[in-house]
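For this depiction, one protein chain was excluded, whereas all remaining protein chains were kept in their positions.
The letters A, B and C name the chains in turn, as written, and every chain counts its residues from 1.
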C-alpha cells in the first residue's frame, strides 16, 4: 500500500499514534460479522494504523470480545499497537454505571477480561460525572498504578471539567488526564479548533477525534433523504434521521453540495475530503474511523493521500462555504 | 414486587446505593437459620436493594460467613451490589481490637476470607479510636490501595473525629472517609439532621443510617412492657429492657401512641411509618434494615410506598408529637 | 427612597455586596461632568449600593481620579463600601499593558494613587493573558499580601482560564480568584446561566455582571435606528452601530418589541425590566449599572421593585420570546 498514516505525539504523553485510528462503535460485535471485523482490523494494522478504540458499552461488551479475539489470533506484538477502552455504562445495575471508584475498577477489569489483555493503553471516562471530581482522578490513578492502564483520558468533557481534573491531580499529586476524545467534523468545529489547542498548551492534553463523517452525513448519502439501507434508517437512530431532515440538516446538505464540488476537483470523494480535512488539523493527534466494510475502510484511509492537496487556498474556500470557522469567543464589547 | 427502592449517591463517592440496605446484625449467623438468611438476602436483592452491611464482630464472624456463602451460591454479578463490613472488635486478643494498622489489615483479611470475596466495597471503622488518628487514615488508605476495599468510612464517629480524619487525609495526601454510619430514628435525630448535612457540604460525606426502628421500640411491641419473645427479653439485652422501662422510655411510648394514629390514617404500620420517615430525609443515602423473617422484611420494604404520603403537613404533625426537631445548637447568649 | 438593594454574598469570599453596583465606564471622567459623577455616586451610596467599579483604562485613568476625589470629599467610612478596579491596559508603553507581575504591581499602584486609597477591595484582571498563567496568580497573591487589595478577580475570562488560575493557586498554595465579571443581559446568557453556577459550586467563585442594558440596546432607543444623541453615534462606537444595524441586531429589536409589551403590563420600562431580569438570577451577586444622569440611575434602581413581579410565569414568557434559554451543551450524539 502506498499511503501510510503519519505518526503524531498524543499530547505530551510520549505516545506516538497514527493520525488515523480504528473505532469499533456500532460495527464490532454488532453490524459486522467477526470475519469482517478481523479483515478490518488486519487492513488497519497492515496499513500502519496503530490505535484501536473500543468501549465497555459497545454492543454490550461484544465489541471488546471481538477485538480481543482478533488481537489474540493475530498475535501481533502487544507493544506495536495501542488499545483504548471507555468506561461509564457497564451494565444494568446502578453500581455498574458512572464514575465511582467501584465502577472504574470493576468496569476496567471486565474490559480487560473481554479483551483478553493485561492492560489497555488508555482508559477513557466516556462521559463526565459531576458528583465525583475527586474520586475519578484518584481511581484512574489507582488503575494506572496497578498496571491495568498506561494512561487515562476523558471523552466529551468540557474544558472546565478537564481543567478541574487536572487541578485535582496537581493538588493531590495524582495523575492528570492525557487525552480527550472529542467530536470533530465539518459541522462541529469549535471545541477541537479553539479549546483543544489551548488545553494542549496549558496541560499537554492529546486530542483524539471521532465521527469525522458525522455518522455518515458527510458521505453525501443523505443528500436526497434517508436511504433504507443507511444507519439513520436503523431502529434506535431516529435522532439521526430527525437531525438529517431538520431545517438545519437541510442547510448542511446544501453546503455539502458545494463542498462536493471541491472534492470532485481534487479527485476524491466527499467522505475522503471530510476525513482529510480533519487530518489537516495538526492539533488533532488521531482521527477515529469506523467502517462496516473493508472497501469503505480502504477508501477512507486513502484520504491520507489528499492531505497535500488541502492547501491554504482550498481550506479557506471550504471555510467560506461552511461559514462556521470558529474564533475565540469574545463578548459584545472588545475594548474598555 | 411493585415498589422499588430509589437510588441515591452515597455522598460524593460516585457510588449509587439503594435508599434501603440490608443489615446482618443479630440475625445472620445468629437469630436466623442459614435458610432464612438466604431468603432474606434474595428478597432484598430481587427487590432492588444493592447494599448489604455486616461486621467482623457480628455473631463472632458467623454473619460474614453466612453472607459470603449466600453470595457465592447466588452468583450475582459482583459489580451489581455493594458489600460493607466493619472493623474494630475482631477477636479476644488485645491486638485483635481497635484501629491499629495491624488490626485494620488483619481484620479486613479475615473478613474477606469469611466473605469469600476479593474486596469489600466499603470498610467502616466500627467505632473511633482516639489513640490513632493518623494511623487509621494511613491504614485505610493502604487497604484501598491494595485493592481490598473501594472506600472507607466511619461508624458512630463524632463530627469532630471525622473532620480530623479528613484533615489528616488532606495534609498527608491520603484518602479521606466516604461515609458515616449513624443511628437515626424518631427518637435520635440531631446528628443525622444537623451535622451530617454539614459534613456532606464540607467534605462530601455520605450518610448510612441504622436502627430505624430503635431496636424494635418503634414497632410498638413494647407498648405494654417487654414481651417474653422479644429481643429486649434476650440475655445480654438488659440494657434495652432497662431503657424501655425507664421514665424516658415510657414518655416515648406515649408519643408513639400518637404517631400510631397517623400511621393508621395513612394505612400503614407504625414500623413502616418509622422507616418511611427515615427515608424521607434526602440527606440519608441508605437506611439499613434488619429483619428476622421474610415477612417482616417484605413489610418493611413496603414502607417505600408510603413515602409520597409523608407530606410537609404530616412531617410537621409528627414533629409536633415528637417535640424533638433538632435545631443548630446555640449557646445561652445570642448577641454580644 | 423606599426600594433598597438586597445584599448577597460575593461567592464564598465572605464579602456582602448590594445586588446592584455602580460602574464608571464611559461616564466618570468622560461623558459626565465631575458634578454629575458626584451626584450619581451619592445617589448610589444613599440608596444602599455599596459596590463601585472602575478600571485603570477608563477615560485613561480619569475615571479613577474622579471616583477618588468624590470618595475623599464624601468621607464615607472606608469599611462601608467596596471599590474594585481592573488592570490590563495601563498606558501606551508595551510594559504598561497585560498581566505581567510588573504591570499588575505598577498598574495597581497607579490606580491607588489616582483613587487616593490605601487599597482596593477587589483587583480584577480586565482580560486574560495567555502567556502568564503562573505569574498572574503569583502577582495577585503578592499585592493582596502587601495589603493593596483584599481579593482578586477575573474579567471576561473563560471558565477554562479561571479553572487554570485556581489550579495554579492550589498547586503552589497561592490565592485563587474570588469573582468573575461577565457580560449578562437578555441577549447574552450562556456563560452566566450555565458556567458561572458550576464555577460557584466547584470553587466558590462570585459573579459580577455588566452591561445589563447591552450598551443601551435594551432601553429600546435603537428601535428606529441610531439616534444622533446616542452612544452608538459617538466616534469610536461604530462597532456598536454596526451591531445594531446588522441582521442579528434587527432580529433582536423585533424580540424587544414583544418584551416591551410585558414591561408595559408590569408597569415598568423596558430598561427596568431588563435590569430586574438580571437581578432575578440568584447566581448573579452584583449587577453593575452605568448611568449618565441622576434621573437615569434613579429609574434603573427602581428596577428592584419589579423583582417580585418577575414570577416563574413571566420569566417563562420572556424565555419563549427570546428563544435563547441556554442549556448545558451536549455534542451531536447522546448515547453510545
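Convention: a residue touches a chain if its C-beta (ideal position, glycine included) is under 8 Å from a C-beta of that chain, and two chains touch if they have at least 3 such contacts.
Keep in mind it's a predicted model, so treat the numbers as computed, not measured.
What are the shown chains in contact with the chain that isn't displayed?
B, C
Of the residues B:80, B:167, B:293 or B:324, I need the one that contacts the missing chain.
B:167
Can you say which of C:13, C:85 or C:188 touches the chain missing from this structure?
Of the candidates C:13, C:85 or C:188, C:13 is in touch with the missing chain.
If the hidden chain were put back, which of B:66, B:117 or B:214 would touch it?
B:214
Identify the residues of chain B touching the omitted chain, counting contacts across the whole complex.
Per the touch rule, chain B residues meeting the hidden chain are 25, 55, 57-58, 86, 89, 126, 130, 133, 156, 158-160, 162-164, 166-167, 170-171, 182-183, 188, 195, 198-199, 202, 211, 214-215, 239, 243, 329, 331-334, 336.
Using the document's contact rule, name the residues of chain C that touch the chain not shown here.
7, 9, 12-18, 50, 77-82, 121, 145, 147, 150-151, 173, 175, 204
We take it that only the chains that are shown with their structure count from here on.
Whole-Å distance, chain A centre to chain C centre, using C-alpha means?
So the centre of chain A lies 40 Å away from the centre of chain C.
Between chain A and chain B, what distance separates the C-alpha centroids? Give it in angstrom.
44
Which chain A residues reach two or more other chains?
Only 133 qualify.
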